[in-house]
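The complex is shown incomplete by one protein chain, all other protein chains being positioned as in the whole.
The letters A and B name the chains in turn, as written, and every chain counts its residues from 1.
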Amino acid sequence: MSKTNAGRFFEDYTVGEVIEHAVPRTLSGGERAMYHALYPARHAFYSSDEFARDCGLHEAPLDDLIAFHTVFGKTVPDISLNAVANLGYAEGRFLKPVHMGDTISSRSEVIGVKQNSNGKTGVVWVRTTGSNHLGEDVLSYVRWVMVRKGNVDAPAPETVVPDLAGSVAASDLVVPEGLNFEGYNFAQAGEPHRLSDYKVGEKIDHVDGVTIEEAEHMLATRMWQNTAKVHFDATARDGGRLIYGGHVISLARALSFNGLANAQIIVGLNSGAHANPCGAGDTIKAWSEVLDVAETDAPGIGAIRLRLVAQKAEAEPFSLKGDDGKYLPGVLLDLDYWALMPV
Amino acid sequence: MSKTNAGRFFEDYTVGEVIEHAVPRTLSGGERAMYHALYPARHAFYSSDEFARDCGLHEAPLDDLIAFHTVFGKTVPDISLNAVANLGYAEGRFLKPVHMGDTISSRSEVIGVKQNSNGKTGVVWVRTTGSNHLGEDVLSYVRWVMVRKGNVDAPAPETVVPDLAGSVAASDLVVPEGLNFEGYNFAQAGEPHRLSDYKVGEKIDHVDGVTIEEAEHMLATRMWQNTAKVHFDATARDGGRLIYGGHVISLARALSFNGLANAQIIVGLNSGAHANPCGAGDTIKAWSEVLDVAETDAPGIGAIRLRLVAQKAEAEPFSLKGDDGKYLPGVLLDLDYWALMPV
Partner (left out) sequence: MSKTNAGRFFEDYTVGEVIEHAVPRTLSGGERAMYHALYPARHAFYSSDEFARDCGLHEAPLDDLIAFHTVFGKTVPDISLNAVANLGYAEGRFLKPVHMGDTISSRSEVIGVKQNSNGKTGVVWVRTTGSNHLGEDVLSYVRWVMVRKGNVDAPAPETVVPDLAGSVAASDLVVPEGLNFEGYNFAQAGEPHRLSDYKVGEKIDHVDGVTIEEAEHMLATRMWQNTAKVHFDATARDGGRLIYGGHVISLARALSFNGLANAQIIVGLNSGAHANPCGAGDTIKAWSEVLDVAETDAPGIGAIRLRLVAQKAEAEPFSLKGDDGKYLPGVLLDLDYWALMPV
């Protein structure tokens, strides 16, 4: 028997199974520094221990997306090594900040399977949960991927398609314990705009662009211990290395500081689509649309629901979909998330 | 009103105004590691906690230039987003070492404005001060930039040109509290040369060269949260990305270890010019000239004033200016600074 991991195929997933992913990971100030070197991240809550203290925490947590990438990376060997495509995200909730010194583990429950009509692939839905060394859950989200069958003759499983919420209800968002925006320092945060300054339907062009290099996306993807071959091996795929979709998420989120500096803390991930592949040499720009606003019970804290779109620099501003309902070729990411913002 | 930062234009600066720059930043061992990965930095005082302890400090501080870049980066959104050119530095003094765990903020006072005769641009002088979370100033320097006018019809302000010292007087240099070079370990530091071994006028070719990659200068510049678009967006400028001048400063300073290993601690920045633009693919070499030497009151500690020149590998050794007084095309940086050295 081969000792190496060939990854799972479609027929290897059974609804109800819980997969404990390997290789827990302890995070430190090193990951924080690397995150700031890899992305133009400037949200003050994650940049400054003092700012986080003024908001009621004992120090700045690690960026929410460090938590996301770390949890996600652990799932790759079990979920997406043979994935044809990463189809979507839903019901993502950030449950607890991740701090330097925390050790993060991931587990996934298979919650749906559906063989495709071609008989060669199928869709697998998993609910992935990340937890820290104290056993506290820090993040939970649903993700579905299209996976090849290893044996095309394997019988099709009974179709189970999970009933997923179109978005996380504002009342289900978890505000970090002790968080308080009543003394929020807008000058330090970098912009004066509070929740009431944003209108549903408002669109913001985040202006700045970043041209991606091979070394950068590989450093990032490796740091999350994501092992998907297509990101690293230029000989594995026509057209060269494919950039990890999460790299584009982090780039776009960081670029969105310019106009959304006070959308400090990601608390919900409603949906997400990697609309087109991204490769080194692409220059990424981003725009956002305000989809909703909501109150929370926490002092001075509201929630803003945002569409975050990453596109290539050469695409028209505010590109999204064509008349056929399909993403335009210059669109890379269409993400729908909730963030906490001072009211 | 747009929610994004368009940056300030020349007419937006008023002499006497103090700008508190946004997004304080907490530094850790991560930034120390990244600095050593980005630059061939080997000065022992910043490499080894034990060496720093033997010199009277409780641990190795972060490299002086980490402090400089962090403070500088915060000023970019307010000072140089619309800058045409970074014209010079003066009166730079390093006031207190920056340690892991420190949170750094920056503020700048506008100390001069002068509209150019073309009516389209002007020069702005600012004195920028970085401070830590205890409110202690860690660094102060004057910088002047040429900035575009947003409205060419805006009236020219009254010209104020600050009276700047040609160099920081040796008596104004601040030796870190408790620093003592009496038991200085030359073997661990890497070279036997003490202050008395250097003669004013002596020139040193630092020998080694480093070829710069796009990924490296972007990682560095982003780590300092410097947002100037020309460093990141290959589509923003003919000729591609322009390398942050500070990246060249750090490269040249690190290369100068070879011959100046005992010029341990930068304490003064007398002047600096980014003589020509630098881009990826350039191979950087460096040379230094001893401009002055001075005593301090601190035990075993003297000061050396150095010209540090970065040039392209293909330039003649010891290149600087042509007969016309202008920098030769292969010269990238002409920096004048004070460092502490064992006497």
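In this section, contacts are C-beta pairs under 8 Å (C-beta built on N, C-alpha and C of every residue); 3 or more make two chains touch, one makes a residue touch a chain.
Nothing here was measured: the structure is a model prediction, and the numbers come from that model.
Q: Looking beyond the chains shown, say which of B:Gly88, B:Pro157 or B:Gly209 touches the absent one.
A: Of the listed residues, the one touching the omitted chain is B:Gly209.
Q: One chain isn't shown here. Among A:Asn5, A:Asn151 or A:Ser196, which residue touches it?
A: For the chain that is not drawn, the touching residue is A:Asn5.
Q: Out of B:Val23, B:Ile104, B:Ala189 or B:Ala310, which touches the unshown chain?
A: Going through B:Val23, B:Ile104, B:Ala189 or B:Ala310 one by one, B:Ala189 is the residue touching the chain not shown.
Q: Name every residue on chain B in touch with the hidden partner chain.
A: 28-34, 36-42, 44, 47-51, 59-60, 100, 187-191, 193, 197, 204-211, 213-216, 219, 258-261, 281, 283, 313-314
Q: What residues on chain A make contact with the chain left out of this view?
A: Where chain A meets the chain not shown: residues 2-5, 20, 22-31, 33-34, 77, 100-101, 103, 105, 133, 213-216, 218-220, 222-223, 225, 227, 229, 232-236, 241.
To be clear about the criterion, only the chains that are shown with their structure count from here on.
Q: Centre to centre, by mean C-alpha position, how many angstrom separate chain A and chain B?
A: 36
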